[in-house]
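Before I ask anything, here is the structure I am working with.
Omission of a single protein chain aside, the complex is shown with its protein chains in their original locations.
Here is chain A:
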């Protein structure tokens, strides 16, 4: 078969492929978007409307749920708790991951493989396995030293930072690997120590990877339910647990629940969508390794 004969180019797809693509992608879009639409449209309905049969097109719109959500439960308080916990956990996680990833990427040392494998595998273990003992450890640390970890934001911050740490180290190490070693060698020749090289050369070159890891760490912490449900009390409660309080009212204010869901989702979804380029690139760098 000559290469000049009429062959379909890889780009020319048969009708069957194009139709499959149209149909499958349309169905998937519907599957993905329907809950998002329900969330958005119901958040703008009156209580009476959400208590009746579901309506695709709301017959009247109101922003009242968005006003009421702050009064029904102390949502602002939970919001602040979540922000403090998640931002701190993210900051610490990224710094620790940067140091660790630099070591893994730039040095060959005894135990390097063991470290990477162990750390990654901790993420695969059931959360419930750590929850019980960690709860007891926190309670007992509190009893013997007076440092309150159980029920405090600090305990939750320490816990959350380790949740994103393994994957962050793995992703960042992949990212650092893609930065030519010559760059930091040159910096060392110019008089930087290894730490100087990290901060002056590697970190600036790895900003996309670091951004990706930060988004990932924040999302992980923001969405966590299990540990938050056990390790927080009324004053340190985060959104993940707090949101359930709308459902414990006699009447579930579904319009408010949906409005609150929108409010808590906007920061992460917006951040994710804005930075998804970096996140996908970071994931790919990790995957290539």
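Throughout what follows, contacts are C-beta pairs under 8 Å (C-beta built on N, C-alpha and C of every residue); 3 or more make two chains touch, one makes a residue touch a chain; residues count from 1.
Criterion: contacts and distances are computed from a predicted model.
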Key: Chain left out of the displayed complex - its UniProt protein name, from "ATP synthase subunit b", "Sugar ABC transporter permease", "Cytochrome c oxidase subunit 1" or "Effectorof murein hydrolase LrgA"   = "Sugar ABC transporter permease"
Key: Sole residue of A:102, A:175 or A:278 that reaches the chain not shown, by the stated touch rule   = A:102
Key: Options A:58, A:74 or A:127, residue touching the unrepresented chain   = A:127
Inquiry  = Counting contacts across the full complex, list the positions on chain A that touch the omitted chain.
reply    = 1, 3, 7-11, 13-14, 16-17, 20-21, 24-25, 28-29, 31-36, 38-39, 42, 50-55, 95-97, 99-100, 102-104, 106-107, 109, 112, 115, 118-119, 122, 124-134, 136-137, 139-140, 143, 158-159, 161-162, 165-166, 169, 188, 190-196, 219, 222-223, 225-226, 229-230, 239-240, 243-244, 247, 254, 257-258, 261-262, 264-265, 268-269, 272-273, 276, 280, 283-284, 287-288
